[in-house]
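For reference, the structure I am asking about is given below.
The other protein chains are all here in position, but one chain of the complex has been omitted.
Coming up: chain A.
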Amino acid sequence: MHGNAPIDGSAPLLELDGVSVDFDGFLALDDLSLCLASGELRAVIGPNGAGKTTFLDVITGKLLPSSGDVRFKGRSLLGQQEHHIARLGVGRKFQSPRVFENLSLRQNLTLAASVKTPLALLFGSLGRSERDRVEHLLGVIDLADRPHLLAGELSHGQKQWLEIAMLVAQDPDLLLVDEPVAGLTDGETERTADLLRELAGDHTVLVIDHDMEFIRRLDAPVTVLHEGHVLCEGTMDQVQCDPAVTEVYLGRADETP
């Protein structure tokens, strides 16, 4: 066992160590181990049912694994409540965009940026840097001129972007991004990839998707999940040439024109 690794540049930010999730005999995750270094951008792909979303559920505390350990900055996340994990610096974007539809864009971003305790919400005021971050992010998603628009009135693509912006406003160390380009146009997909690439470095970013062009554009190491465990890791080209991957994933895609 590694014990609690010291927090320095070399230590991984996120470590999954032999994690299994058992849904009444069905292993959604099967002895999954994975490491993410600080500042890394990583893409995770895999066919439907490979356990991609379950994998995020385990990290963010929605699911308790039946065995194995999840460590973030050297600390185990097991048994912690979702909001504690979020406050430690893990942000998550959901598969279908989830924003607060009855709040304005600015309110959505401000909530994500603020200190999360009830007393701070009532009596504290938003710091200078948080306010600047919110205004900056409104600009990034190109909605700076309509901060009072209700989030529910946005288009699907804009909601995807607002949710990513909320994630950034939260200023987490680790961003878990689940299918950010589902339902986006090609142009939007490209810009999303560029945005995520920019975020890496300052943040550690893990992206889950199965849009191959998008993953290629991310230009990041790829981890392939299959039936709950890591099938292989490597660059996009390496992964695509791997016969095992071709068989379980890309091969299947080739068969259907």
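Basically, a residue touches a chain if its C-beta (ideal position, glycine included) is under 8 Å from a C-beta of that chain, and two chains touch if they have at least 3 such contacts; residues count from 1.
Everything below uses one rule, namely that contacts and distances are computed from a predicted model.
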From "Cytochrome c", "Inner-membrane translocator", "Succinate dehydrogenase iron-sulfur subunit" or "Urea ABC transporter permease subunit UrtC", the UniProt protein name for the chain not displayed is "Urea ABC transporter permease subunit UrtC"
Given A:37, A:103 or A:199, the correct residue touching the omitted chain is A:103
The listed residue (A:112, A:177 or A:225) that touches the chain absent from the view is A:112
Touch with the missing chain holds, among A:142, A:213 or A:237, for A:142
Chain A residues touching the chain left out here are 60, 81-83, 86-87, 91-92, 94, 98-103, 107, 110-112, 114, 116-118, 121-122, 126, 140-143, 145-146, 149, 154-155, 157-158, 161, 166, 170, 187-188, 191
